[in-house]
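Up next is subunit A:
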Amino acid sequence: MIHALANLGLGMLHQPIAFLFGFFDRAGDGSATFGWVIGKILLVLLVTHVILILAALMVWAERRVSAWMQGRLGPNRVGPEGLLQPLADLGKFMFKEDVIPGHVHKVMYTIAPLITVIPAMITFAVIPFTGSFETSGATGDTFIQSWQIADLNIGVLYILSVTGLGVYGLTLGGWASNSKYSLLGGVRASAQMISYELSLGLAVVPVVLIVSSLNLGDVIAWQADNGWMAFHQPLAAFIFMIAVYAETNRLPFDMPEAETELVAGYHTEYSSMKFALFFMGEYTAMTVGSALLVTLFLGGWTFFGLEQLGWAMGVLIFSAKVLFFLFAFIWVRWTIPRFRYDQLMWLGWGIFLPLTLVNVLLTAGALAMDQAWIMWILPLVLIASILIAAWIGWKRDEKKFQPLSDAPGVIPAGAATGEEASA
Partner candidate 1 sequence: MSLGNLDLGNLDLGFLTVLAADAGGLVTSGFTSWAAWVILFTPLLVAFLVTAVPAIRKNNYLAAALSIGSVGLGLVLTLVVYFFPMLSEGGNVYEHIVSWVAIGDSALITFGTRMDALAVTMTLVVTGVGFAIFVFALGYMKGDESMGRFYGKFALFVFSMLGIVMSPNFFQTFIFWELVGVSSYLLIGYYWKKHSAGEAAKKAFMTNRVGDFGFLLGILMVWAAVGDATGAYGQGLYSAFDFTVIEKAIAGAGGLSELFWNNIGFAAIAAALIFCGAMGKSAQFPLHVWLPDAMEGPTPVSALMHAATMVAAGIYLVIRCNFIFAYAEWAPTLICWIGGITAFIAASMAITQNDIKKVLAYSTLSQLGYMTMALGAGAYTAAMFHLTTHAFFKALLFLCAGSVIHGCHHEQDMLKMGGIKKYMPSTHKTWVIGTLALCGIFPLAGFWSKDEILGAASSNTSIGMSATILWGVGTLVAFMTAFYMGRAWFMTFRGKYRGEHEPHESPKVMTIPLWILAIFSIFIGFVGVPGEGNLIEHFLHSWHVGGPAQFHMSVALISTIVAILGLVLAFKIYGKGTGKDPLPEKLGGLWTLWANLWYIDRFYLWLVRVVQQGIAKLCWWFERWVVIQGLFNATARGTRIVGEQVRQAHTGRLGSYVTSFVLGAVIVMILVLVQVKVGGGS
Partner candidate 2 sequence: MTTALFVIFGATALASALLAVTRKNPVASAMWLVMMFFGLAGGYVVLEAYFVAAVQVLVYAGAIMVLFLFVIMLLDLRSEHLMEEEAPRMPILGVAAAVLFLAVSGIALLNAVDDGMFPDAAARATLELDGSARAIGESLFGTWLLAFEVTSVLLLGAIFGAVILTKRRLT
């Protein structure tokens, strides 16, 4: 029934798009045709615009959600529910004076915001938005056409490479501003992102080991067959998620732009569209992070067979998952307080790095044993290890930061007056 309905609804969409891509097929020997290239370019344009618009909407969502969580209203004047607020913001940004302070390194200062946005954007090149489908091409042959800009066989490696470049924008922006706060923000950003890139990369390693392919399409296909990777690799998924938070400099890891400490960190000296670009970069990075999390650990465009309804269903599922995690980003931001910088470093190097290493070792060992049941025991072991690690960390903190009431010189809650205390 659902299938029929979906076929009815999505089928209407299917035909024109399939036709479009059919027109843009590759030639019979697999080499690209002009039409195929045009098709890819169209896809690039589509994806880019979706992401940019999403980034703008995210600003609105952030403000609305935070307001909701704080019992306020948030922007609700421009357009229905304030939905046109991004447009208004854009206008404001574009018409504001673009102040370039006299003491900055002009070239770096200018290109830094661009460097922030571009790596985040181009990561989308390898993310599959929905399943592959066959089309009959103009020449009459059948081709596999995927909703993916580039189907790299080293997709995971590509993602790790490109996400690693995002740090340049922040670092250079902080440095080029030639201001103490900016520089501190830049230094913090580079140290933090290098630290968490390790955990990020190592969290992906077990996935690659299990799937034994670096191709994101293969990763999703494996998950469609064997269940989501988050069930097999809960620890890796967990750490990946937190590392993504740290990579995007979002609370609770927003050290590089901590308002209460560094005014605005690396973008203190920026204004107008350059400032907007930093913002855009951050929200694009969030989108990328969510998309990666979804692709690597949560089955991508699959949802327990629902995706078989049609390729459009895959896009919907994928979008829904990404949107959920984008919401989670906002949710976490307005829920969890900021870490201290040494805690951040300890978390990255002292907890996540060993945990991911152990995880890689365990996974590799389990794979080497080549027993089906081990792959199901592994998550349990890992969950247990998380709990143990958490317990140890808690114990450690408990020892280190004893409750205020036990500290010397603090009058216990029960002791009302000095007389009783001295008696």
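Methods note: a residue touches a chain if its C-beta (ideal position, glycine included) is under 8 Å from a C-beta of that chain, and two chains touch if they have at least 3 such contacts; residues count from 1.
The candidates were selected such that all candidates are chains of the complex that A comes from, given by their letters.
Quick caveat, the model's predicted, so the values are computed rather than measured.
A.B. asks: Counting any copy, say which of 1 or 2 touches subunit A in this complex.
C.D. replies: The answer is candidate 2.
A.B. asks: Applying the document's contact rule, which stretches of subunit A touch candidate 2 when the two form their complex?
C.D. replies: Of all residues in subunit A, those touching candidate 2 are 105, 107-108, 152-154, 157-158, 160-162, 164-165, 167-168, 171-172, 174-176, 178, 183, 186-187, 190-191, 193-194, 197, 214.
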